[in-house]
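Everything on this sheet refers to the single structure shown next.
Apart from one protein chain that is not included, each protein chain of the complex appears where it belongs.
And then subunit A:
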Amino acid sequence: MRWLWKIARAVLVIITLFFFLFPVYWLATTAFKRSEDWFTWPPSFFPRYWTVGNFLGLEGGFFGSVTTAISTITPYLRNSTIVALFVALISTVVAALAAYAISRFKIGGMGFVSWIISIRMLPPIAAALPLYVIFSKLHLVNTWWALILSHLVFTTPFSTWVLITFFNEIPRELDEAAYVDGAGIWQSFTRVSLPLAAPGLAAVATLSFIQSWGEFLMALVLTTSKDAQTLPIYLGRFITGWRIAWGPLAAAGLITMIPVIVFSLLMQRYLIRGLTFGAVKG
């Protein structure tokens, strides 16, 4: 009986992993398939010929459309990188300041913290409409700032929340000791607490970067051209027409996905704490 359960369990684990990894595998291999392998029956589960043509814009030219060439990706890659970096930086700084004050001096108390969580839970579409109207009055539509500001709405609450739990774990006595040595609050914050919270800062910066990098709705509503549009919007544009150039599309998808996966695997220890609202220590 025992070995039967063991086998059943192993089978279940394999099915589970297959279900959760296969879509990623499919995307990754399609990115290296030659155009004749995109449409075959049975589907080609392992590319017969590997090519990097999808990345260089060489494959799929026979569709005769510019959007099938991945070589046009550069401006979008630039926009995504700049926006995500600024979002990560600003939300980490703003969140670190606020989280420290909330953790140490209980500024605002429960009400304030609850408000922060409720902002994290906002439906983006509801924020997108009024922001569109307001940003168009300020002439911010189709600029990096429109995206940076709107992404901050969703990344900052999360970062603040996670950092509160990180600062809470740094013993208060360290601050007290710094005061006794004549340090002010600012010094004890920057010299004592901040360095100790470094893993937390790295985690929230990473999470903010990932969120901003993959964000679609705000970018769709608030940008109109390659001056400010990000990678997800570029990908969204591929999905038109009756036959999609799967190879270049998968290649672009892979480029969009890689930084996120690398970051999340590097930071997973802290990400789990972040993702679970600090309720559980991962």
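Odds and ends about this structure:
Note that in this section a contact is a pair of C-beta atoms (placed from the backbone, for glycine too) under 8 Å apart; a residue touches a chain by one contact, two chains touch by 3 or more; residues count from 1.
Just so we're on the same page, contacts and distances are computed from a predicted model.
Selecting from "Quinone-modifying oxidoreductase subunit QmoC", "Putative solute:sodium symporter small subunit", "CbtB-domain containing protein" or "Sugar ABC transporter permease", the unshown chain of this assembly corresponds to "Sugar ABC transporter permease" (UniProt protein name). Summary of contacts with the chain left out: across A:Ser35, A:Thr51, A:Asn79 or A:Thr156, the touching residue is A:Thr156. Check A:Ala88, A:Leu147 or A:Leu271 against the missing chain and you find that the one touching it is A:Leu271. Hidden from this view is one chain, which touches subunit A at 9, 12-13, 16-17, 19-24, 26-27, 30, 38-43, 45, 93-95, 97-98, 100-110, 112-119, 121-134, 149-150, 152-153, 156, 160, 164-165, 168, 179, 185-186, 189, 210, 213-214, 216-217, 220-221, 232, 235-236, 238-239, 244, 246, 249-250, 253, 256-257, 260-261, 264-265, 268, 271-272, 275-282.
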